[in-house]
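As you look at this complex, bear in mind that one protein chain is not there, while each of the others sits in place.
Chains here go by letter, A and B, matching the order in which they are written, and residues are numbered from 1 within each.
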Amino acid sequence: MLRCLPALTLALFLGPVAAGLLGTILPAFGYLPALGGERLSLEPWRQLLAAPGIASALRLSLVTGLLSTALALALTILVFAAGHGTRALAQAKRCMMPVLAVPHLAMAVGLAFMLAPSGWLVRLLSPWLTGWQRPPDLALVQDPYGLALILGLVVKETPFLILMTFAALGQVRAQQHLRMARSLGYGPLCAWLKVVLPAVYPQIRLPVYAVLAFALSVVDVAIVLGPTAPPTLAVLVLRWFNDPDLAMRFQAAAGACLQLIVVVAAIGLWRGGERALAWLVRPWLVGGGRGGSGRPARLAAWTGFVLLLGLALGSVLSLAVWSVAGRWSFPAAWPDDLSLAGWSRQLGAVAAPAWTTLSIGLATTSLALLLVAGCLENESRGRRPGRGALTLVYLPLLVPQIGFLFGVQLLLVRAGLDGTWLAVVWAHLLFVLPYVFLTLADPYRSLDPRYARSALSLGKPPWVVWLQVKLVMLLRPILIAFAVGFAVSAAQYVPTLFAGGGRIMTLTTEALSLASGGNRRTVGVLAFTLAVLPLLGFALAFALPAWRFRQRRAMAAA
Amino acid sequence: MLRLSTIAALMLIAASAARAGAWDDTLAEARGQTVYWNAWGGDEQVNAYIAWVGEQVAARYGVDLVHVKLTDTAEAVGRIVAEKASGRNGDGSVDLIWINGENFAALKRQDLLFGPFTESLPNFRYVDTAGKPTTLNDFTIPTEGYEAPWGMAQFVFLYDSASVPEPPRTIPAVLAWAKAHPGRFTYPAPPDFIGSTFLKHVLIELTPDAGVLQRPVEEADFAAVTAPLWNWLEAIEPHLWRQGAGYPASGPALQQLLDDGEVDFSMAFNPADASAAIETGRLPPTVRTFILADGTIGNTHFVAIPFNAAHKAGAMVVANFLMSPEAQAKKQDPGMWGDFTVLDVARLDAPDRERFDRLPRGVATLPPEALTPVRLEPHPSWMTGIEAEWLRRFSS
Partner (left out) sequence: MSSAGLRLEGVDLSIGGRQLFTGFSLQVAPGEVVTVMGPSGCGKSSLLSWLCGTLDPAFGAAGRIWLDGVAIDDLPPERRRLGILFQDDMLFAHLSVGENLAFALPASVRSRHERRDRVAAALHEARLDGFAARDPATLSGGQRARVALMRTLLALPRALLLDEPFSKLDPDLRRRVRRFVFDHARRSDLPTLLVTHDPADAEAAAGPVISLTDAPAGERVVTWRERRRRLA
């Protein structure tokens, strides 16, 4: 049973991804018999290349994807280089969890509420500082350069990279290397950059690529914060998939393939950039320059970090305030009156999708946790497939969602499963499982095997040892993995859309259908609920073990 | 033509005797069905009304109504087309669809609709087909019983009387106003229906012989007829909100901009929209509405049932309820939605008439006599080309 789990997990994954890719690539070359495409041709590509706005959409996707990833990585590096070993950094880790938990869409909507020309920031500064009695005619969100989109992605992706870096640091003996470098006379910042970064970067390379692939192909954030005319490539492709003119499906499939090519090319470009940079900085690396106290960099890092945290916090707060706002005219910094009318009016509208979000999230995450824990246990008993094969579960994070979900949808339609709750659970699993794996693998692998061995030597059967010793000792990481998985599920937009056939409505799909223009109070209610559900999950993940192990000092939080 | 309609009339009379019994069968079949109603979900008042309808049909007919919220009706049209293509001829995922204009034309042309069914709905007899001819002709396309009317719409402009004392009432005047007040005017990006309808107004007013727009585009010279439209749009672009570098995504998005004071005008396909928004604090109390000197487009919106709908009986029961005097009066209440009725109120029984007479007119709603003349929608074939051309010119 346990032996089959890894194979089953990989089959659940690679099969659909491969089939989905095929189901997207064939129509891109004109083959989709159901729609009358029975011959391979390049016509869809010709249409694609002639489509209005395609060149600017492509450029926009590349610029926002690469730049946001580079900025998020730079900020991550700066925060660690400037703050390694400080108490502040340890606290920063605690602040990152909630930011990570809030789904992208909720954060994006909140950011839009903050940053818009009539948003909270401008209101707070008007008219006393700016002199604006009316909102300025400036494109502060949905700007043609995609700056707001970049900012939104940086706010969400930096916490992810920071947490991934924390995990990776444990594996590279950063502390000792840093001590060594400083005893050789290196300033703290310089020591981190020259000694720790080269060791830690290979460990976070995969998460960085996942962030890059995500940023290049994200849909929901791009709809809210990105420019509309033209939008990013992924949004454009999604529009074509939804076009009532069926012939557009071929062009859309070609667009999805282009999206795939863009991601592969960007990752290749990034890899090339890594190598070029490593080669370029070699002389600097061994040139003996010791760097200074790093105080200016420390200041920059904390400014950036506090700004980022402030934006994240302000976003969620602005969702909350709009959800209870009565009349709120510009440039008032606070609503003229507060009322719960929005909540009472929308209770019905929120309850159903909230329940759907909850049930799908719980089911998906439980399933993912079961599979991941099973795979890791199998691995810890030394059976194949080992680590190498299991890294394949990260594949869905690197392939753009839109690149294979169309093919997946065709499969589901054929099986008569589209639009069912089960189909959505399974589609979410593709994205939840890798994150659960990412979160749980390290703690699981580093649990001292002697605990289990000594329990076994006491005559307990393996299943009992697994349940009563290992899983209990791993309760905290398991619950955190659960909270992460739930947050990922709650945030899914494109998979819900394609697998749910529009019938399965979660908080994310509901919020997005209103985000582009609905009443801010309603959007506030939906997006705030969307933000709070995963936060509750994280709160539970921290509170439960604290209560369970309240008299076990060795099980205290790290 | 005349013969055909006579035959149809005779058949209807013959059928009417059987109708009562048939409708009872439909009601019985509908009980316990779940109806997936694909309807634009971008407006919370509309959503609240649909939720109310859901409660009513559940209580009265045992029909479970699910509102599948769309950002664009084209999504559902695409889904129906895709189901047809993949051979899913029964058990379709869409039972009822809120539709009109191009989308209806597209589905009807491809035989993707169930029907004709509207004549068999008991409440259809109250519909004012004579006084409101658009209930039978959707954007010049005869409905032929394939879609049931449930609301009347008329395009109005919203403005803040506190900052705009005298709004411009012709298309050239709008351009002049925008030039004088840069950054204070914009329109939703087509193919959003508010944005597209705004383009239609520009097109109609700048076309000397508007009759050509009532016929399919194939019969006219597209480039020549639409040239004044593009000239006008290009002339106004640099004076628009954000110099035309971005457009709001929808009518409600534009309304939010008006509320924030980012622009001075909004547009709605419902004359009572502004009053309702003022009522709930979503617009300043100084907002008023106006229509162009030559009038604005009025049309009817409908519900239709796809050919492969899994729950046709339930869908018909919902469509019939939507045309009931009670549901229509509830919808026309400015506190609910404010959408005008398709019924001939004068023909209703006294208690039902009373429901409509009691309704207040909102502070920003024009009286009926000020809402004339009503202009006709152009033939839907025009908009496909215009929307594509707009995207090409202004979206890249």
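Criterion: contacts are C-beta pairs under 8 Å (C-beta built on N, C-alpha and C of every residue); 3 or more make two chains touch, one makes a residue touch a chain.
Worth saying up front: this structure is predicted, and the values here are computed from it rather than measured.
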item	value
Partner chains on view for the chain not depicted	A
Contacting the left-out chain in the complete assembly, out of A:Ala55, A:Leu138, A:Leu184 or A:Leu370	A:Leu184
Residue in contact with the excluded chain [from A:Pro198, A:Pro335 or A:Pro462]	A:Pro198
Contact footprint on chain A, counting only the chain that is left out	87, 176-177, 179-188, 191, 194-195, 198-199, 283, 285-290, 293
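Simple rule for what comes next: only the chains that are shown with their structure count from here on.
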item	value
Residues of chain B defined as touching chain A within the complex	36, 38, 41-44, 47-48, 51, 66, 68-72, 74-79, 81-83, 85-88, 91, 93, 103, 106, 182-184, 189, 241-242, 245-257, 259-262, 280-282, 284, 388, 391-392, 394-396
Residue ranges of chain A in contact with chain B within the complex	34-36, 52-56, 116-118, 134-135, 137-139, 142-144, 227-230, 241-246, 249, 326-330, 337, 341, 345-346, 348-349, 410, 413-414, 416, 418-419, 501-503, 505, 509-510, 512-514, 516-522
